[in-house]
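Report on the following structure.
Of the protein chains in this complex, all but one are displayed in their positions.
Moving on to subunit A:
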Amino acid sequence: MPETVTSPLLKSGSDDELRSLEAGLDSLQSDAVERHRIDWSRILLPLAAFIVLLLAWQFYVSLGLRRRDLVPGPLDVLGSLGALWHEGTVQEAVWTSLQRGIIGFTVSIVVGTPIGLLLSQVRLLRRAFGPLISGLQVLPSVAWVPAAIIWFGLTDATVYFVMFMGAIPSIINGLIAGVDQIPPQYRRVGQILGASRWEMALNVVLPAALPGYVGGLKQGWAFSWRSLMAAEIIAMGGSLGFGLGSLLEQGRQLSDMGIVMSAILVILFVGIAVELLVFAPVEKRLLRRRGLLAGSTR
């Protein structure tokens, strides 16, 4: 045997020996199934952070640097929130806004998704409309409020229009970004497996783009919630219902800082609740199933 060559590969072992060897390797090399338990630090840490901020707020107020009716303390705000709750105003406002938010967001998804898919697949359309969509995403949707009031008056249409202008471009861009980030190898595999254009979109492109798409949805929700609040603050009265933005504006008109702070806090909490109850679980599940969660700080 020549010295320069490493020993050749030979056949060895019976089929059964090889099978048990392989089974042994498989169990050595693949990870045991992880068990999922409730991680208390996920609940306790945000709670602790919240309490620290609350204490800091109370401390600042108790220094007495500002008039109490201009800068109310946590307890004052809690008091006026309790009063609003008792009247039923908070419940009404949350319900009205949330309902609008959900309807507006759902319609935005239904409109934005096919447009995003189309733009990501057809180069001509993408080149033509891509910059416009990105521009719309940067344009603050509040800018549409005056126009919407002139077109639709003080009706729900105004609120929805402003929400669509905020959410739809963001959902479209999220989907396009998700599609752009698909490793080219996936399409190649789809091609090898004989996928038609439609099958490729459905079985390869959409699932592969899902994490980016969900990111876009999350941002789309943020945009629609913000736009909704802006629209509700600016447009009041007419046939418009009483939302959280309206509550905030009412507090300003009454110069009642308790109501103003209550409204701001409720708006904030709705945002946190939607993130924690809807988007975080969906995103986490998505990433875990693809093995992308290891090493992240989520």
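Here, contacts are C-beta pairs under 8 Å (C-beta built on N, C-alpha and C of every residue); 3 or more make two chains touch, one makes a residue touch a chain; residues count from 1.
Just so it is clear, contacts and distances are computed from a predicted model.
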{"item": "Omitted chain, identified by the protein name its UniProt record gives, among \"Carbon-monoxide dehydrogenase medium subunit\", \"Sulfate ABC transporter ATP-binding protein\", \"Sigma E regulatory protein, MucB/RseB\" or \"NADH-quinone oxidoreductase subunit L\"", "value": "\"Sulfate ABC transporter ATP-binding protein\""}
{"item": "Candidate in contact with the missing chain, chosen from A:Gln99, A:Gln191 or A:Ser255", "value": "A:Gln191"}
{"item": "Option touching the unshown chain, where A:Ala23, A:Ala56, A:Leu132 or A:Ala147 are the choices", "value": "A:Ala23"}
{"item": "Interface with the unshown chain - residue positions in subunit A", "value": "1-2, 4-11, 13, 15, 18-19, 21-23, 25-26, 29-31, 33, 185-186, 188-195, 199, 203-204, 207-208, 210, 289-292"}
